[in-house]
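Complex shown without one protein chain; remaining protein chains in place.
Which chain is which? They are A, B and C, in the order written, and residues in each are numbered from 1.
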Amino acid sequence: MNAGWAEALPWTIVLPMVGAVLTPAVAARRPRLAGTWAWGVLLVASALASGLVYQLATTGPFSYDVGGWAQPYGIELRFDHFSAWVLPLLLLFVVIVPFSWRYLDHVMPDERRPAFYALLLLNAGGMIGFCVTGDFFNLFVFTEVVSLSSYALVAVGGRGLAAFAALKYLFIGAVSSLLMLFATAQLFALTGSLNMADVAGRLADVGGGPAVMVAFAAYAVSFMVKTAMFPVHVWLPDAHAIAPSPVSAVLSGMVVKIGIIGMLRVYQVFFAADVLELGAFNQTLVWFGAISIVMGAFFAIFQDDIKLMLAYSTISNIGYIVLGLGLASPYAVIGASVHVFNHALIKATLFLAAGAIIHQTGLRTLSDLRGIARRMPQTSAAMAVGAVSIVGLPPTAGFVCKWYIALGAFESGQAPFGFALVFGALFIFIYYVRMLNAFYFQEPVHDVVIEANEAPWSMRAPVIVLATLCLVLGVLGGIPLSFVEPAVLELLPFWGN
Amino acid sequence: MDVVDARPILAPFVSFLCAGLVFAVGRSIFWRRFFTFLAAFIKMGLVLSMLPGTLRGVVYVYDFVEFTPGIGIAFRADAYGMFFALVSSTLWLFTTIYAIGYMQGDRDRVRFFGFFALCVSTTVGVAFAENLLTFFLFYETLTICTYPLVVHAETPEALRAGRIYLTYTLIGGGFALVGAVMVNAVAGTLTLSQPGILSGDLGTPTLAIIFTCLTIGFGVKAGIMPLHGWLPIAMVAPTPVSALLHAVAVVKVGAFGVTRVIYNVFGVELLGVLGFTVPLAFLAAFTIVASSTIALTQDHLKRRLAYSTISQLSYIVLGAALLTPLAATAAIIHVANQAFAKITMFFVVGAIARTTGKKHVSEIDGIAARMPISMAAFTIAALSFVGVPLTAGFITKWYLALGALEADAWWFVLVLIVSALLNAGYFFPIVHRAYFRPAKEPWPTLEEGRRFETAKTLLFPIVICAAYVLLLGVTAEVPGMPFSIAQVAVESFFAGGGVVP
Amino acid sequence: MKPWSLLLVLLVALPLVVGVVNLPPHDAPDAPIHTGVGVRYLARGVEETGNKNLVTAVLLNYRGFDTFFEVVVIFTALAAVLALPRGSAADPGGAPAAAAKAANGSDIVPVSPVVSYVVRLMAPFMAMFALAMLFRGHVTPGGGFQAAAVFAAIFIALGLVLGPTRVAELVPDDWRPWLQGAAPLAFALIAAIGWRLTGAFLGFPTDDHTAQEAMGLFLEVGIALGGGVILARLFVEMET
Partner (left out) sequence: MLLFGLDLDYVLVVVLFCVGLYMLVSKSNLLKKLLGLNVMETAVFAFIVTSGMIEGGDPPILVAGTAAPYASPIPQAMVLTGIVVAVSVTAVALALIVQIHAHFGTIEVDELKELP
């Protein structure tokens, strides 16, 4: 039935989960062992994921029937080109976890570490499951694993305000999950099936109608909340800014993307069924995306706190992706899909670099951190690379995506959005220039900064690796593209415009 | 004839690697210099080794990576690119020598030399870009890499200059990006290897938007008025930066971009029909006269040179906008002529500032007595700008005038004459003051007697560059010298049969 | 603020109502829900899974993968609560406040002797009920989750009477990591066994009802044990 690496598919999901469950047992005597353990688990999971991607590259998309139940009676796991995202996702985790080893020293007492790493592993496992599942209800369950661990991860680092931010995130996130569950139930009532491919087939028989439209809208709103697009972004800045930096990197880089991946999954089903006229919907996405870009940039300018600014710039970048999806032309969607990964990489770089600086100095505002580049040149350089990359200037990873999304805008005849994209990005650079000026070209004002030292290697190495990747992928941008392109082209014949 | 060869990519890569090594060796002065010079020589050797082939009409190409079919990073050393690369790699060598002398004891030299090498790397990358994507890639990288050099002094003034510089160039870059993306969207290709890739079927409005976007995008760096605002302000950078970047590399990249747009994106044929270049030509003519006039009123030496640069760059733009072979030849040759003359002037001005601390025209009375060689070099450069025969400048003006007549635009000849007069008007007073006015106070003598008029590392590049100005003027039409290379380039641009408007 | 809330609610209500009233009528035997995948479960569920309670069949066999991650979700909740900082800013030690209270000798909320007595009296009966639900779950309403809830209820009720610390001591420290992870671990184990036996992850040998029942029972016990411990521990941790 299944051959080759496909056998590893369920295990890739289960491994981090079981690793998480075992963390308290493994680290019962020595809590600090938890970090190493989590890293090892993620390494093995990445190895499995590489096998999956290898299989994808050689034989194309494949699926796995859990429990051996034929479709649509059991749960189907499907590894297609969009699922290939699990590999970079895991690799980013592999880089982020070592960073957290030392970082956690001033965040939490040792005895809470096992629980922290368990949450991190659950988060990773949930996202893998989310990306590969081919079943709507299963999608919901994985969403909950990811969301629940994310809520908690926001609050692990601090008291009071952190808990409040996490609770705000929880309320909004729970409502969005409920909408998702509602939409799933709606689809089930309409079709009597939960398997995505099967639902698509049955939906085609059902035809369109308000109920289908509402189900789609519920999914869309739910995913837009998860991805923090402009009008529903309110939960994001506080939560991402207040979380410990490695967590911010995970949340901002990856967790918000499940909204986008989910959207692509839902698209796959509804397009294949060809029951909805999505022109108006796409247009809405385009507008909200454009507004997100500008608003995110606008708010970022007024922040003095580095992490808050980074959080706002996430909103901006999510705007890119949503804009690209809404444009619904091949290049735009390719650009958007690639940006899902590239933004994760860039944001991880920025958050980790900011985290290293915060860890070494205890300061987090620009006005305090003046002149830090003298004392922490490598971290600051990584921060600079990330800043240039997030604005989408060449020769960095961010540029490739911007190019493709803008190309898509012109291709689909919506030139004004191309302009909005390009100049909206420059808008945010205002802030980053201020940051770079403060880091590099101003005299230190704070004693701590004058005496600061470069972060320990376990923190510096991840930052440098990520920054290098930002540069390398600016030149080798074709690699992620080659994975996304077939999927997008497969999707597009159905794409409404 | 296209030949696959790695040299077009190695040339930018050498300086890139050099930058990396400079950052890596940190404070070791010896290794820093060693790597910089090594890279400069290797790079010059690489570019020179391609020259014979270029003269035979060989074009070296190298596809680096492809994102999706038709879009990727690729390099192509055609005659025009070779010409530009030759100029910038030669000048990198001399400017490096100069910078070592000039930056003696200055702060953050690692950063300075590192980013300096990066800038040169991107300049050559622009020269050898096979398509607009690659071009833009290097064009924007140049913007970023120049920023640390502009704000090098870290004074509030420098930071302000850096801010203005970034605002102008990044917004310009945005326009260039939009233009390039639109070209990709409508033409399906971005290559710069053809004499024009757009077709007239697309409709004038679309083409007009593309042309405007690209011209604004590249015109910002070329300093076409009214987009020149950043250039005089950016003169707060250290003199070697002003010399190489703001007189040569950065601004030339802009002018180079405009010419690429005219010749390779639109093509003379299409533009001849569309007539978009007519307003551009007028704008360039206006810039030539207006900025020269402003230069007259500047007392700060570097600012006067800056406005002169703005004016001179528009020669290139004007030459390209006239759309005739002779004017194109003039434009291409001027890339070299202006570079050597202007860099000589900046070197001299920097040497004066370094030796005597004087930075204004009104302060240099009688300096020729103190620094005779430098001032002689300055005079040669000034003569070149005015267009006196036997200097490089004369060649430019001669062909430009011929080109203007070829295009039936006789009044541009008038512009040239006025410009020559204005050039004389703002350069000769400097020469006059230096030679014929008595010094207001005795010049400070050197504490170390063994140095002649200033440090050798400052003087040597000055002399060489001034010699080049004369050499280019005298031997312009010898094979291997600018004219012959320009001819090869012009032939490829007009291969489609240029239409004289 | 209130009018805005009302507006938002109406804004949400409208599309939802439009959505639900356009669904096929739910009671009708020909509704898609009764003609979809459920048909097979009803027709062949008992034969394929050995569970007469088809909800259990769906939960453990057909959609066991969902249930696997369902128990992971509840484990996540525990990890979340354990990872949060304890105490107030004034007491940043992070040590469970219960321990501190126990040191002072009183974390017992005073309750009436009647309640105390009734709880202690009822506890064994509740446990029996839980066990019945657990072991008869495949033929009657009930199952691991329900049993877990009742087990947890016993713990919590006893905790209110005896004090959480004393109840928490019922589970030795060394066992805790294994007990609270019992459910996901049981699933992982069964998944691996199924993989060995049938070649499919979490597969059940459809022709061997004894093995099927044994595996199902193992899962139910795991869920009941793990779920109960987690729910009880959530309560204990929340107290602090």
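The definition used in the following text is that a residue touches a chain if its C-beta (ideal position, glycine included) is under 8 Å from a C-beta of that chain, and two chains touch if they have at least 3 such contacts.
Remember, it's a predicted structure, so these values are computed and weren't measured experimentally.
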Among the displayed chains, the hidden one touches A, C
Touching the hidden chain, out of A:E144, A:D198 or A:D368, is A:E144
Which residue of A:Y54, A:F171 or A:F302 touches the chain not shown here
A:F171
Sole touch to the unshown chain from A:G160, A:G207 or A:P231: residue A:G160
Any idea which of A:A189, A:L203, A:M383 or A:V463 touches the chain not displayed?
A:A189
Extract the touching residues of chain C with respect to the undisplayed chain.
1-2, 5-6, 8-10, 12-13, 16-17, 20-21, 23, 25-29, 31, 33-34, 37-38, 41-42, 45-46, 52-55, 57-59, 63, 66-67, 70-71, 73-74, 76-78, 80-81, 84-85, 87-89, 139-141, 143, 145, 227, 231, 234, 237-238
Which parts of chain A face the unshown chain closely enough to count as touching?
137, 141, 144, 148, 151-152, 155, 159-160, 163-164, 166-167, 170-171, 174-175, 177-178, 181-182, 184-185, 188-189, 194
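Here is the rule we go by: only the chains that are shown with their structure count from here on.
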Taking touching chains as linked, do they make an open path (line), a single closed cycle (ring), a hub with spokes (star), an all-linked set (complete), or other?
line
Pair of chains whose C-beta contact count is the highest in the structure
A-C
Cα-centroid distance, chain A relative to chain C, in whole angstrom:
30
Roughly how far is chain A from chain B, centre to centre by C-alpha average, rounded to an integer in Å?
43
Hey, what residues on chain C touch two or more of the other chains?
none
Listed in rising order, chain B residues that touch 2 or more other chains are none
In their shared complex, chain A is touched by residues of chain C numbered 15-16, 18-20, 22-24, 26, 31-38, 40-41, 61-66, 68-70, 72-73, 75-77, 79-85, 88-89, 92-94, 174, 176-178, 180-181, 184-185, 188, 191, 194, 198-204
Listed in rising order, the residues of chain A that touch chain C in the complex are 1-2, 10-11, 14, 17-18, 20-22, 24-25, 28, 64-69, 72-75, 108-109, 111-112, 114-116, 118-119, 122, 125-126, 129, 135, 137-138, 141-142, 144-145, 148-149, 151-153, 155-156, 158-160, 163, 182, 186, 188-195, 198, 202, 206, 209-211, 213-215, 217-218
Chain B - residues contacting chain A, complex
64-68, 72-73, 133, 136-138, 140-141, 143-144, 148, 151, 154, 158-159, 162-163, 166, 170-171, 173-174, 177-178, 181-182, 184-186, 209
